[in-house]
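Below is one structure; the comments refer to it alone.
The complex appears here minus one protein chain, its other protein chains still in place.
In order of appearance the chains are A, B and C, and numbering begins at 1 in each one.
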Amino acid sequence: MTAATTNTRAVPESAWTRLRRRKMAMFGLALVILIVGAAILAPWIAPYDPFEQKFDGLTMFGEPLPPGGAYVLGTDLLGRDLLSRLLYGARTSLIIGVVANGIALVIGTVIGLTAGFFQGWIGAILMRFTDLMMAFPALLLAICLAAIFQPSLWIVAFVIAMVNWVQTARVIYTETSALAARDFIAAERTLGASTPRILFKHILPHLVPMIIVWGTLGISTTVLLEATLSYLGVGVQPPTPSWGNIIFENQTYFQSAPWLVFFPGAAIVVLALAFNLVGDALRDVLDPTLRGSD
Amino acid sequence: MSADLKPLTGANMAPDTPVLSVQDLTVAVRTQGGLLPLIRNISFDLARGETLAIAGESGSGKSITSLAIMGLLPPPAVRVTGGCIKLGDRTLTGMPEPELRAVRGNRVAMIFQEPMTSLNPVMTIGTQLIEAIRAHEPISRAAARRQALEALSAVRLSEPTRRMGQFPHELSGGMRQRVMIAMALALKPDVLIADEPTTALDVTVQREVLDLLRDLQASHGTAILLITHDMGVVAEMADRVVIMRKGVIEETGRVDDIFAAPQQPYTQALLAAVPRMGQGGRAVPRPDAPVVAELRDVQVRFDLRGGVLNRVTHRVHAVEGVSLDIRAGETFSLVGESGCGKSTIARAIVGLVPHTGLIRVGDQTVGTMTAQARKRLSAATQIIFQDPMAALDPRMTVGDQIAEPLLIHGTGDATSRRARAAALMEKVGLTTAQLDNYPHEFSGGQRQRICIARALALTPKLIIADESVSALDVSVQARVLDLLRSLKDEFGIAMLFISHDMAVVENISDRVAVMHLGQIVEVGSRAQIFGNPQHAYTKRLMAAVPIADPRAQRPDTPRMSGDIPNPVHPAGAIVARHLMQEVTSGHMVAVPG
Amino acid sequence: QETLDPNAVSGGNITVTYKDDVATLDPAIGYDWQNWSMIKSLFDGLMDYEPGTTTLRPGLAESYEISEDGLTFTFHLRPGVKFHNGRDMVAEDVKYSLDRVTNPATQSPGAGFFGAIAGYDAITSGEADTLTGVTVVDPATVEIKLSRPDATFLHVMALNFASVVPSEAVDAANGDFGKMPVGTGAFKLGDWTIGQKLVFEKNADYWRAGLPYLDTVTFEVGQEPIVALLRLQNGEVDVPGDGIPPAKFQEVMGDPAQAARVIEGGQLQTGYITLNVTTPPLDDVNVRKAINMAINKERITQLINNRAVPATQPLPPSMPGYTEGYAGYAYDVEAAKALLAEAGLADGFDTELFVMNTDPNPRIAQAIQQDLAAIGVNASIQSLAQANVIEAGGAGTAPMIWSGGMAWIADFPDPSNFFGPILGCAGAEEGGWNWSKFCNAEIDAEATAADSMIDPADPARMQMWSDVYMKVMEEAPWVPVFNEQRYTMKSERMGGADALYVDPVSIPVNYDYVYVTE
Partner (left out) sequence: MAAYLIRRLIQSALILLGVSFITFFLLYVLPADPVRQIAGRSATPETVANIRAQLGLDQPFIVQYGRYLAGLFHGDMGRSYLQKTDVATLIMSRLPASLLLMVAGIGAELVVGLTMGVVAALFRGRVLDNTLMMTSFVTVSAPQFVVALLLLYVFAVQLGWFPIGGYGTPAHLVLPAMTLGILGSGWYARMMRSSMVEVLRADFVRTARAKGLTRSRVILRHALPNAILPIIAMIGIDIGIFMGGIVVVEGVFGWPGIGQLAWQAIQRVDIPIIMGVTLVSAFAIVLGNLLADLVAPLIDPRIRIR
């Protein structure tokens, strides 16, 4: 270890500086900014009104128009401009994929962390509850909740958060139990550190990689879950576009109008990928044991 | 097993040609700043039947050298950039992987530093042995099995047939290391590389493993390349020794010569640092000093649950009725073999495990405590854990970790805390520039010092040092011991020192207690214990210590091959307590029976 | 008596697919798209229709007489009709079957159709367990007395619910008659692998000589419509029960070879929007008229690939009583705005449009939404599962509902069928199917009068019904949007008149009369 300590850096670099050096991360970040920007600026950059069923947007036989021409990405089954709908849809999908998924992560982390750290009866109750929720068909829960509360974007986001925290909680629980048994946590206790301090300063940072993995994987699953809910009639209500419900509305047309499935599908992949690129890099950068390896 | 030698490669080889020859070996790691050499121009020869020791401080390149020989340097960054390694008349450097594979295990075998993690946890011992044999000899499974059994018997593992079906976690560290040795020797290699084979083991087990290596060498004529930082082990085992430092060879020579007349200043310093029995400094028993920690009939048991209702069926009687006093300014040592309950006592004192009986530190009774009382206790007593890497949060800078107790106890502001952390860093011999580094960027010894600095931040009355120096190489160990000693003198801190290394204990302690299976079997002043050990167990511990003098002759000790004594009892069982008898004033010994 | 198709060949098997599983084959209970025609082939009622038409003809009754006052029907049973279990069908069975379907314990969704039979109220309230109006005169004669005249009664007797079932088989099934049906029909149930397929076998003893032509009919369930069509194109399926999925429609019609196998026909169906007349501002007739004028029906039909014709009134064109020449409310945005302004709603208003969540209904709802937006009416869409929409409609909490997917295919070809539960006062109460909650005593009285006429086909009666619907349109509780056309496709080997494939009663195909040509 002597060799490693000789080249000690005097000034520690901030995480951001190190993140900035990673090309892929920056590329991912650019994509994220692009997507978020597109969502925010949708009213200004969308070529058409996303809700307007254009008179010339359908053929005589009621078929949607393929990409090219006046409608860059084509039109949908109601003759609306697909590009404009995708741009507006980014808003919904970001709320679902980032906010709802984020809430699910937070709930899952809090429950898993609490159960894993305190064990005992609190842990037992929380984990049994988690087991119960895991055994409970998520889709049914979603349908019932949405039907009871009347579907709207925020209800949908809430429902998704309610069904999606379970897996995270399980994984975080396992990880936390292992961490809590480690010596440095015992060391903190002997230093007189308070429980919140141990939880937030010493355990939580170790869960970051796991949270990032589940968070990025969760983006596409939640966006698709919203679509499934739309399909079941308990998702975001039409005509509000979301990437997921654009796919689901049009999926039977994958042969005759493939663009209606391909473009929103690609958008979801890109969104998930962009967050993943940033997440992966962030995980590496935040892990001091990998410091200097970049 | 037969004692005849496996013929060496090629008939044209003269009997005195070295089996292994390393010439001008340079290994470098590829970094962004270009190739960075880890070892430079290493040359040595290993003759048949010889034991060559490579010694040197941590990070000097010992393991890299051995991995280079095996062709197992971690890809892709680290590789051999110069020199050559010859096994008999075959050049290993640059040899294609399939050929190299045939050499590995068959001609050159290796025992790794970590017996705990070096065996595959999900395969039985038998399978792992058999596959090693069958990888090189085209024999039937049954034949390989017979051979594996022979190897296990050869390393004197008890009940070899049963062991074949067991998994690594079912064996103790010593037993695992024997399995590793059996595996390495099953194919009767020409060369055996043993990388710190005993560092992770306690003295009694270390003793056995070393004896075993020597016996096997005698019967098979294997050449051994022994890597260690323990000069005691070097003195006992090696014919010749190579001293490495910072990637280069400092000195090579016969063991006797080096120990008698080291040429290089580094070697001299290294040898001077070796703690030797009988060299203990002044010991000042202080019967009148105030008691800092008081333990009365302390008992710690761990529940093992089972059954439909998940009820307690068994208990680990980790600590069974221990009473002792630690007085201000004294160093109280606790010794005993692995698993006897030393760490558990330490943890009970700082309130990490629940106990029955009385533990008082200062005016604070340890037990169910409020957050406030917990804080007060932590101000009075601090523990330095066995494994410094595990005891530091890998994701927080060491500066923050040293300052953390101050923050928790609300002392000072951010700048004053940082200043204090910097001062503590310097006190333990580190530079303030390293405040913002993370634990993994320090060597083991440095990490231990960081733990000490953190423990000192609150100026406690009692410091518990749990095996704080066992894993360090001698030079670092000496530095840390000096540090502890000077801190003790400076602040009048009492210290509970836990170790299985008798030489270190003798050097540092005022009083010593010997533990066995959760109970104290002998307690007294250092002079009383070392000068006049009474209990059989104490005597055995003493005898196991390697002596850092190649001329010293150790009396043969009876060998054991059994299991670690087991402190697990069915729930409700009553464990017999030892009766203590005073031999001389302050020297208590358990009555046999 | 029966004219057989001279080209028909006997034998062979056809495969029909459905997406949804068959819930039951009990004629007293089955009321789904897919089991309706299956039950028709397994069972017979006293009355029947000419294949491919809406013309009534006697079924198990060889003949019948209607008393002067139209209150007594005497049916003479056909001799020698055997149940699948081999027993002769007798008058007792007819009485048993009618008792059974009206008994509340049976929980038949069709019980209400028999409301005109004397003693109906007693049996539904649990006071009696038999219909006093139905008497067995002799083993071959049944007499049915009505408590009030009902012009549609013969149609009612042709409904599946009026099928004749053998009591011993019902008892033997111990509640599972729907899974082990025994009837007198052209086919009997062979094999039923739940969730996968049903096989119907030819009833060799069928009383219509020479029928059916097919040996077996195999129904495969759980087949996605789009997959069913792929299989049809691959020659594995003969008739896709759920029709041509929209996504494939243009492809099929664009290929002459395939288009030739598509059969188009009318359907007794109307797609409409209900406007809840109790919810302001829809309680204002001008607002309702404005909404009627705002809907661009042409465009909506274009959206569903022109597989419908724009509607002007509740009745579909092929239904007797349809008012020819009535133009309805023409699409006129300006006029609609003017009407709204007149109602004091020049700035429009906010409302909700409920819709069932299966394609193409949400799409149609969005088109409606856009049309409403053009006159300033801001309708938010509630796209829900069928059961939830029905609940909201029944409870009266839905201001507007698009009817698609839930109603209204006529049970029998009589104009009255479009009035009672969905536009009459009876259906307007809490939980009823009259989702516009439209209740006009005057119109109700006229409807009752029309139904009290004895001859269902009496032109005067038709005129009365036409009047009824015109008055309804005056009040505008609905926006009739379109009348769906049926497009069926068949495999190359299928034979039989085209009319059989768009049979208005036996949907999607009249199994008894079709055949295979190879």
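Simple rule for what comes next: a residue touches a chain if its C-beta (ideal position, glycine included) is under 8 Å from a C-beta of that chain, and two chains touch if they have at least 3 such contacts.
These numbers were taken from a predicted model, which means no experiment stands behind them.
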Which displayed chains the unshown chain touches: A, B, C
Contacting the left-out chain in the complete assembly, out of C:Val199, C:Leu230, C:Ala335 or C:Ala374: C:Leu230
Selected residue (touches chain absent from view) among C:Ile364, C:Ile422 or C:Met489: C:Ile422
Over the whole complex, note the residues of subunit C touching the chain we left out. 19-21, 23-24, 26, 29, 31, 104-105, 107-113, 115, 124-126, 175-176, 178-179, 193-196, 220-224, 226-227, 230-231, 233-234, 236, 385-388, 390-392, 394, 407, 420-422, 426-427, 429-431, 433
Touching the absent chain: which residues on subunit B qualify? 70, 72, 97, 101-106, 109-110, 112, 114, 117-123, 131-132, 135-136, 167, 169-170, 180, 183, 304-310
Positions on subunit A contacted by the hidden chain, ascending: 128, 131-132, 134-141, 143-145, 147-148, 166-167, 170-171, 174, 213, 217, 220-221, 223-224, 227, 232, 247-248, 251-252, 254-255, 261, 265, 268-269, 272-273, 276
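In this text, only the chains that are shown with their structure count from here on.
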Report the inter-centroid distance (CA atoms only) between subunit A and subunit C in whole Å. 46
Between subunit B and subunit C, centroid-to-centroid distance (C-alpha), Å: 86
Where subunit A touches two or more other chains, by residue: none
Subunit C residues touching 2+ other chains are none
In the complex, subunit C touches subunit A at residues 226, 245-248, 250-251, 253, 299, 302-306, 356-357, 359, 362-363, 365-367, 369-370, 380-385, 388
Listed in rising order, the residues of subunit B that touch subunit A in the complex are 36, 38, 57-60, 246-247, 347, 350-352, 371, 374-375, 377-379, 381-383, 385-387, 390-397, 404-405, 408-409, 433-434, 436-438, 440-444, 446, 451, 454, 458
Show which residues of subunit A lie in contact with subunit C when the two form their complex. 51-53, 58, 60-63, 77-78, 143, 147, 150-151, 231-234, 237-239, 249, 252-253, 255-256
